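The complex appears here without one of its protein chains, the remainder shown in place.
Moving on, here comes chain A:
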């Protein structure tokens, strides 16, 4: 079940390097200390300390895990007597800067796999295992029941894996497990164009940022990434060099290239004008699949989230890894760079969203 833990941010001088920064409360040899994130990383990377063996550390982690479970179960005795019924799953709109939850939309018994914000900021789209993609108009009134205004726009014959608004609030592009992508008119729910060509589930899509703005790329379980023309529904280009499912595709900021993240633990960079793959981002030490990727504003950095709970940051031009971001306690499901490029947000199966800057 989703365990809602709020991380309290304390600020101050670190106990080991005495530099002022956001602190993490950790326990070393059963003593509570406050380290800054860099020192925690360095400590974690150090080998076994004196007096520790692999077995002792494993045993320690097991006991700590059991203790955590006990603590959590202790808190489970409270009953919910609130008038507002909270049902999971829920769609939350956050103000990431103030950590406020702006809107919460309870969704009746569905798994949401994709969500998107409208360009105007007035609506959100979400879709998932209910085979539909719905658009929910947001309002300034906090007490309004947003779930009642939910409107089903897209209808597929299998789950909706990705959705994105085009340049306006009026059109929605969706990709689905039935192997097709589709463009919908939000107001009428009409299907404007459908895109056939994948032979397996389509897992992700991204719209081109270029001035003509008429193409988008989709990646699927058939290991192919296809570029489509939105006007005609035609498949313009196709790239098949991955060795496993493509989980995420993302355009380069100039619109002339795109990157893809796949279960084969690599991210690949494809150039559209040269019509070929130009770089592979992989390392022997990375064996878990990449589930998501995104570019920084200039396109120099590629952030990719992996199933081994880390985010690897690749240098796009050099093809080497610039750095790793640790912090999540479970798979990273999505990373996105903010539109102004100031920060990176990562979402994970450990039910937290983290903002990195």
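Everything below uses one rule, namely that a residue touches a chain if its C-beta (ideal position, glycine included) is under 8 Å from a C-beta of that chain, and two chains touch if they have at least 3 such contacts; residues count from 1.
We adopt the following convention: contacts and distances are computed from a predicted model.
J.: What name does the UniProt record list for the absent chain among "Vacuolar protein sorting-associated protein 33A", "Regulator of G protein signaling 9a", "Pleckstrin homology domain-containing family J member 1" or "MPH6 phase"?
T.: Missing chain, UniProt protein name: "Regulator of G protein signaling 9a".
J.: Consider the whole complex, including the chain that is not shown, and state which of A:17, A:92, A:287 or A:317 touches that chain.
T.: Touches the omitted chain: A:317.
J.: Using the touch definition up top, pick the residue from A:289, A:305 or A:327 that touches the left-out chain.
T.: A:289
J.: Which chain A residues would touch the chain omitted from the figure, given the whole complex?
T.: Interface residues of chain A facing the absent chain: 9, 11-13, 20, 95, 97-98, 100, 102, 120-122, 138-140, 155, 157-158, 166-168, 170-171, 178-179, 185-190, 192, 199-201, 203, 210-212, 221-222, 231, 235, 237-238, 244-245, 247, 252-254, 256-257, 263, 271, 273-276, 278, 289, 296-301, 316-317, 337, 340-344, 355, 357.
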